Structures are given as C-alpha cells and as structure tokens.
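Yeah, one chain of the complex is gone here, protein chain that is, but the others are all in their spots.
And then chain A:
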Amino acid sequence: MPQVRIVARNFMDMVAALPAAKLDKLYDSSFICEAVLRSLPPLAKKYVLQMLFLDSPLTAKSMEEWVLPDGLSKHKVAIDRLLQLRVFMEVNDRKKEPSYKMNQKFQSNMQKYLTTGGTVPREPMPLNAAVRLPSVGELETYAMEQWECFLLQLINSSQVDKSTSFSSSMMRAFQRGLLNSSRDNEAPRLTENGFQFLLMETNAQLWYIIREYISSAEERGMDPTDLISFLLELSFHTLGEAYSVNTLTEVQRLAIKDLADLGLVKYLQGRKEGLFMPTKLATNLSVSLSDASSRKEGFVVVETNFRMYAYSTSRLHCEILRLFSRIEYQLPNLIVGAITKESLYNAFENGITAEQIVSFLQQNAHPRVAEKMPSVPENVTDQIRLWEADRNRVEMTPSHLYEDFPSKDLFEACCDFARDYGCLLWQDTKKMRLIVKGELHQQMRDFLRGQR
C-alpha cells in the first residue's frame, strides 16, 4: 500500500513560491517581515539576527563556521530556506565565492522594529456602550463552532444543521483531493488524503484550507498577494478588540466574509458601521506558521485496557474517533469507545498510518493524563504499531520463476539482464533458478530466444 502523505505544505512554501517582484513588494510591510522571521527554523532566525546590522556580505564559508559539524545539515536547511524566501540574497564577488547579504527592505524594516518596537496594524475601535462586544471565551466558542461546522460540511454535506455561505464551487475546490465520488449517485467518500487531513491538528487543517482559498483567489478576481499580506496582518491584531470594517480595502472586505465563515473573525454590526473581531484562530496564524504544536485542550483518555474515553460533545470528534476505534456508546458529554484490531485494520485499509493515530491521541490527550509520561500508555501505542506491521509482513508481487537452465553462462546472463532492469527478485545460483518480476516476462522470453 503506497504511503501517501498529505503534505500540509507550510504556508511559507506558498509565500516562497511567489515571483521575486511580488515577494519584495510583500516585504514592504513590516508585519510580513515579522511573520516570515517567526516562521523560519531556529538556526535561520539566529542567522538573520546576526546579519541584521551588517552591511557587507558574508561568505558562505564563514557562515559554516558558526555551526558544529553535526549541525551542518540543519545549517544547510536554514540557508536554503533563507534563500528561498529571498531574505538572504546571493552575491557573487570577483573571487567567485558565494556570499550572502540580507534583503534591503527586510533589513531596514527589522532594524526599525528592533530600535523602535512593533506597532499594531490598525487602531481598535473605542469602546462603545451601544454594541456589546463578545468576551474572549464567547469568541473562542464561536470560532470552534464555525470551524467544526465548516469541516463537517466539507466531509459530508448531509450531516450539517446549517451550512456556511461558501458557494458550492468553493466547497468543491476545498474538497478536491480530500473527497472523491466513486459513483455519481453515491455520496462522495473520503480519500486517503481526506483521512489524514482529519487527523491533522487544527492549525495544519486551517493552513491547508487557506492555501486552497488563496490558490483559487485569482479566479475570483482577488490578488493572492493582497490576501496573503492581509492574513499575515490579521494575526498581529489583538484578541478581543473590535476593528472597523471601514479601514479595510475592497479586497479585504470580500475576504472578511469568507473568513467569518471559517471562524477566523467574527463579524458584527455596530451602530454605524460593520465591525470585525479576530478570534484565537486568527491570532494563532503566525504561531502556527512553523508547525507549532497545538494549544487546544485535549479530550481523550486512553486506558491500558484499550478503552477510550473522549470528553467531547462535538460531532466532528465523534467522526474522527470513529475512523480508527469502535464507538460503543455516546453520553451527553462523553464518547466511550475501544481500540480494537478490527477497527484499526479498517483504518489502515483507508490509508491512515499508526503514527498518525498515535500522534493524534497524544496531541489530544486530556489534561489529566497529559502530564503523565507517556500520555498514551505504551502497551497501546506498541500494539497499534505491531498491528500495522502485521500488514507489512507479507508483500505480494506477481513474478515468474525460471529454472532448468542448460548452462551456467546462460543463467548468469539472465540474472544480469534482469538486474539491469531492476526486476530481479531472487536467485539461487546452486540450483540455477531465478525469480523475476512479472512485467519483464515478455522481454525475458525474447532475450532467452535471442541467446539460443
């Protein structure tokens, strides 16, 4: 079974893929520079700090001396990332040695930030007694509700109470790759990628959806660069403060409605104008840029007897748990299930790996067990991995067996022929037998006929 990994491609990959001119324009805004800096791997962050106040370029060799020998691979990764994002630019001097210099705009923005400090992108609205602003807790529940509603609609449109206002073509764009309809009148089924998507953490899922949203933005007449810069700016707003819609550009106003459906902002009607309040999902956007761990409260307790108790009321959680465990009963605030061999085999058939299941359980561990080390009992994790390995014990390949060779030379010639094509599976030199992959059979016959 091919191991297909859904690459929750980092949002930064998309930023890095923008053409050079657009990327440089993005760096005009200091928020984007900050967000990009925060998304870099730790070594790269240090390099940026060190080069921040240097005007002349530094040779690559002298940079390599900053790391110990076993850090060289991380060093390469960091430098590549910096070059991809055009934070470092390569400068070729006369001696033909590569040296690096920082992007001018990036450098000046960051220097300003360090000496005068950061600012907020826009001023929040003054407190107005006429409009009651939701508290931070209410905002969070609103965000989670919207997000779950969206996800449920994504995987199965029939199960939702109220649907979001995304057009069906938008939803289809999101569902591409996650769902496919095997037959026209059947409901679409989740693909392997879809299953893996559900088990990812919220931030990774959010970035996946936003990436799809931005990729399809051009068709709807919105400039992806504007969208990217707006999203990154959004993450620097203060949680719990309301901002006026009048400060947004046309493009941003269109985007706000969609973002409200996803649960990133809450749209309110003020006395004179519309207001929007960023939720925790939005402010965590820049934290999650570099694959940070989730900060949600967990809800799953796994016991050593393979029983699982999930303190959750959300239907989405129930669906996710149903993917790999047998749900026994559902109480008003508790879902009780068991991890069994059958349920896990079912999950493996659908393309979910044991690692994903184990990391899902660990990341969503209930706070009472999260402090324990390990948060999921080892016998459970070991058993999940063993059951997965069960499926890898025997692998079948269609092949052909060749025996009764008249001479050793012919046998050797056949072995070499098969090996050249990479199809030799097994050979027994004493008894002069060999097994070759089935696809080479026709060519092997021609080769043998040619040899005689």
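Throughout what follows, a contact is a pair of C-beta atoms (placed from the backbone, for glycine too) under 8 Å apart; a residue touches a chain by one contact, two chains touch by 3 or more; residues count from 1.
Note that contacts and distances are computed from a predicted model.
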If you look up the hidden chain in UniProt, what protein name do you find among "Trafficking protein particle complex subunit", "General transcription and DNA repair factor IIH subunit TFB4", "Calcineurin B homologous protein 3" or "Protein OSCP1 isoform X2"?
"General transcription and DNA repair factor IIH subunit TFB4"
Which of A:A21, A:L68 or A:V394 contacts the chain that the document leaves out
A:L68
Tell me which residue among A:P19, A:P42, A:P406 or A:G450 touches the hidden chain in the full complex.
A:P42
Missing-chain contact among A:L18, A:L52, A:M171 or A:L448 belongs to A:L52
Absent-chain interface as seen on chain A, which is shown:
34, 37-38, 42-43, 45-46, 49-50, 52-53, 65-68, 70-71, 74-75, 110, 113-120, 238, 286-287, 290-293, 295, 367, 370-371
